[in-house]
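So, chain A:
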Amino acid sequence: MKVKTPSKLEKILASGKMAVTSECGPPRGSDPDVIPHKAEKIRKHVDAINVTDNQTSMTRLCSLAACIRLKLMGVEPVLQMVTRDRNRIAIQSDILGAASFDINNILCLSGDHQSFGDCAQGQNVYDLDSMQLIQTVRHMRDEGKFLGGDPISRPPQMFVGAAENPFADPYEIRVPRLAKKIAAGVEFIQTQCIYNLDKFEDWMSKARDRGLTEQVYILAGVTPMKSAAMARYMKNKVPGMDVPEEVVKRLAGTPKEKQAEEGIKMCIESIQRLKEVKGLSGFHVMAIEWEEMVPEIVERAGLYPRPVVD
Partner candidate 1 sequence: MIVADKKPIEEIIDYVKDHQSILVLGCNECVTVCEAGGKKEVGLLASALRMHFLQQGREVNIGERTLERQCDHEYLEEIRTSVDNYEALVSLACGVGVQFTAEKYMNLPVYPGVNTLFMGANEMRGVWSERCQGCGQCLLGHSGGICPVSRCAKRILNGPCGGSTAGKCEISKEIPCGWQLIIDRLKALGRMDDYEKISPIKNWSTERSGGPRKVVREDLKL
Partner candidate 2 sequence: MRLPYQPSIKIIRIPCTGKVDALHIMRSFEKGADGVYLVGCREGDCHFNQGNFRAKARVEHLQRLLDKLGIGGQRLQMYNLSSSDGPMFARFAEEMHQRIMEAGPSPVRQALQKLKKRQPAPEQAVAAAL
């Protein structure tokens, strides 16, 4: 697939090498050093860093400001944008704000419902959904126009991504949904974190059958488990998460002080197995509040050093 933007992430994916991305959560305050501090720990081991956007509807420092900070320190950011909190005016405006700092990657999301977060009494917006946000960014980039039709001076040059969850219900539309996002214009996908590798491989094979892996770069989401308790929590309390019983059992069978180490081992094993999946273009390592483990995971999974592109 041809390179269409100055995005470093796009260049690495287009070169045929496995890409590695990770994510940082912004603070619940205005401390300017939190994001740079987290990013420094992992910058040599990843190609780009996502900044989450008021994840689970908990109010945090905005993704845009954090991405600007990353850009200024020479790290490649991925701006995550949810449509829950912004109407189409704010969406286009924030995209231009990001583009003015040459932020070249955007992940288009609908966003968790506000009832999960700290402002459950607030309104939500959803003027657009994630599919329509993908269309909007492509329209602004490729046509150089606002949704209203006027031309944009210095249109954004963003590499457009979205999330997909192969484990959400109903399963039967998860590949058609991927096809739909590709038709809307998505260029890369980061999946929800994978514990059920069989199911993921099945989803990938169906995607391959439809030729979708030729049209989009797919990065497999992986998250190391810190403990058996975390595994159980994710299995039972997080919507759209598929954690097989063997995963919980394996951790539960490990003595408590060794569970984190076992979790890292399991994560690396998953990466090794997923590397063999045809059509997969990389990994999205999500180690929320455990960013210091990312370098070890990347190195032990044989994904270090990261390629250099100009």
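Here is the rule we go by: a residue touches a chain if its C-beta (ideal position, glycine included) is under 8 Å from a C-beta of that chain, and two chains touch if they have at least 3 such contacts; residues count from 1.
Selection criteria: all candidates are chains of the complex that A comes from, given by their letters.
The structure displayed is predicted, hence computed values, not measured ones.
Student: Touching chain A in this complex, which is it: 1 or 2?
Tutor: For chain A, the touching partner among the candidates is 1.
Student: Once bound in the complex, which stretches of chain A touch candidate 1?
Tutor: 84, 88, 110-113, 115-116, 124, 126-132, 135-136, 147, 163-165, 168-170, 172-173, 176, 179-180, 183-184, 192, 239-240
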